[in-house]
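Pasting a structure below so you can have a look.
Let's look at chain A:
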Amino acid sequence: MSFLTLFIIIPVLTVIGILLCKNHMQVKWTAVVGMSLQLITAIVLIFLFLAERRAGNMAEILFIQDNLWYQTLNIHFFVGVDGVSVAMIGLTSLVVFAGIFASWDIVDLPREFFTSLILLASGVFGFFISLDLFTMFLFYELAVIPMYLLIGIWGSGPRHYSAMKLTLMLMGGSALILLGILGLYFNSAPGGGPLTFDLIQISKVHIPVETQRFLFPFLFVGFGVLGALFPFHTWSPDGHASAPTAVSMLHAGVLMKLGGYGCYRVAVFLLPEAAHQLGWIFLILATIGVIYGALGAVWQKDLKYINAYSSVSHCALVLFAILMFNQTAMNGAIMQMISHGIMTALFFALIGMIYGRTHTRYINEMGGLMKVMPFLAVAYVIAGLASLGLPGFSGFVAEMTIFVGAFQNADVFHRVATIIVASSIVVTAVYILRVVGILLLGKIRNEAYEMITDAKWYDKISVVALIFGITVIGIAPLWLSDMITQGLGPIMQKLLSAAPMLH
Partner candidate 1 sequence: MIDFSYTALILLIPLFLFVLVGLFGNRFKPLVSGVIGTSGLFVIWVLSLFTAYKYFFVLEKATDGSFQKLLAVNTVWLHLTDKLHIDMGVLLDPISVMMLIVITTVSLMVHLYSIGYMHGEKGFQRFFAMLSLFSFSMLGLVVATNIFQMYIFWELVGVSSYLLIGFYYTRDTAVAASKKAFIVTRFADLGFLIGILILSYTTGTFDFITLTGSSSPAFSSGQGVWFLGLSTMTWSMIFIFMGGAGKSAMFPLHIWLPDAMEGPTPVSALIHAATMVVAGVYLVARMFPIYIHETAALDIVAWVGAFTSLFAAVIACTQFDIKRVLAYSTMSQIGYMMLALGVSGYGGHEGLGYMASMFHLFTHAFFKALLFLGAGAIIHAVHSNYMNEMGGLRKYLPITHITFLIACLAIAGIPPFAGFFSKDEILVAAFHHNKVLFAMEYAVAGLTAFYMFRLYYSVFWRKEVHYHHTPHEAPATMTIPLIFLALGSTFTGFIPFTKLVTSDGLPFEIHTEWGIAIPSILIAVVGIAVATVFYRKENNIATRLARSMGGFYTAAYHKFYIDEVYLFITKRIIFNYISRPIAWFDRHIVDGTMNGVSYVTNEASFRIRKFQSGQLQQYAIVFVSGTIFLALLFIYLWTN
Partner candidate 2 sequence: MFEGVPLTWFLITGTIMFFVGIYGFLVRKNLITILMSTELILNSVNINFVAFNKILYPGHLEGMFFTIFIIAVAAAEASVAIAIIINIYRRLVSINVEKMDEMKY
C-alpha cells in the first residue's frame, strides 16, 4: 500500500467524521483537522520525494501502487507521482487548507458544504496521483459534480444558471475526454495482447499518426475547456461570480489546473506527433486567450469577474507554454499552474472576505478600504503584485521561465506569439492597479464602511498560508524548478523523438 493512498483516505475519513458531527463547530474543526493532516502529508510527501531524488532514485514514477479493480476492462487503481504531480499535490493541499478557513462563516448547511468541498478535493487529489486513464477520468468527474451542488446551493446571484452552465460545459469537455481516452485504450496494444488504460504503458506504445491526429483535438479541447481555452472559457466568469468563496478558490486554484495538467499529461504526452502537427491551432487560441482575458478584465466592474478574466489570461498562458514543446517552457507551465493556483485562491479568498464585509462586489461602490481593513488591503495589494508578475512572488518566476522558454523556438511564428503574450504583463498591470486604486486607495466612498472590521483570525490563517506559498516559491524557486524539470524528462524525450517525424 503506497503512501499516496493516504491522499484519498484522509478526505474520505474526514467526510465520514463530518457526517458524524453534532454541531457546526465540530464540523468545522473536523474539516480543519482533516485538511491540516492532508497538508502535512503533502509536505511530508514533498520532502520524501526530494529525499528519494537526492538519494539517487531516478525512477520515472515514485511511490507506485497498482491494484486491479475491474478485470474485464483491465482498469487498475494505479497511483504514483513524479515531480510534476508532487508539485500539484502540494498546491492542492495548500489551497484546500486555506479554503476551509476562508469558508468559516458558512451558515447554511455547513455539514453538507464541507462534505461536498472535501469530496471535491479528494477528486482532485485522486486525479493528480492516478496513472490509469480511467481512474483519472473517474476522479475528474468526482471533482466536477460537487461543484454543481456547491454553486447551486451556496452560491450567490444567478447561481442556478451559473452552476448549470459550468457543469454542462465541463461535462461536454469530459465527454470529449472520454472519447479520447477510449481512443487511446483501443490503440494501447497494437501488437495484440490486453488493452490497457495504463498511462505509462500507453506512452511506450507508438500510436499511428493518423489516429493521433484524430484523438488529439478531443483530448486537448476536452481538457482545454476546464483550462479555460479561449472560446470555451465563458463558464469561468459566471461560475466564479456565483460560487461561494472557498469554491471559487478551489475552482480557479485547483480545478482549472486539472485542465492544464490533463493537456500536459495526456494530450501532449501520449500524442506527441499530433501535438507537433496540430499544436499551432491551439497555440493561436492560447495566445488570443492570454491577451483577450487580460483586456477583458480591464473593463469589468465586478471584482470576481475581473479575477475570472485574469484567470482566463493566466491559464491560457499555461496552455501556451505547454504548446511550446520545450523543457523550459513546460517547466514554466507547471510553475505557472502552481503560482496561479495559489495566487488566484488568495484573490478569491480576499474578494470573499471583502464581500462579506461590504456586501457588494462592484468596485465603484467601494473605495478607500485600506483605511478600514489594512490587513486585507495589504494582502490584496500583495496578491495584485504577485499577479502582475513582480519578482519575489511566484508569478514572476513562472512567467519569466515561460517567456525565456518560448523564445527558444527560433521561428517567427513562435517568436511573435511570445512577444504578444509577453505584452500581457502591461495589461495585467493596468487592470490590477486600476482595481487597487479604486478599491483600496483614495477616500472612503461609502460612510457605512467606516464601521467595517478587519480580518478575523481564521481569515488571517487562510491569507497568510497562501501568501507564504507565493513568496516561498518567489524567493527560492530553485528546488521547485529542479523537481519539476526532473519530472519533465519522459515527455521531453517523447516530444524530441516525435519532432523528426515531421520532416
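Heads up, the rule we're going with is that contacts are C-beta pairs under 8 Å (C-beta built on N, C-alpha and C of every residue); 3 or more make two chains touch, one makes a residue touch a chain; residues count from 1.
Inclusion criterion for the candidates: all candidates are chains of the complex that A comes from, given by their letters.
Quick caveat: nothing in here was measured; it's all calculated off a predicted structure.
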item: Direct contact with chain A in this complex, candidates 1 or 2; value: 1
item: Touching residues on chain A, where the partner in the complex is candidate 1; value: 165, 168-169, 231-235, 237-238, 292, 295-296, 298-300, 326-328, 368, 370-371, 385, 388-392, 396-397, 400-401, 403-405, 407-408, 410, 418-419, 422-423, 425-426, 429-430, 433-434, 437, 440-443, 477-478, 481-482, 485
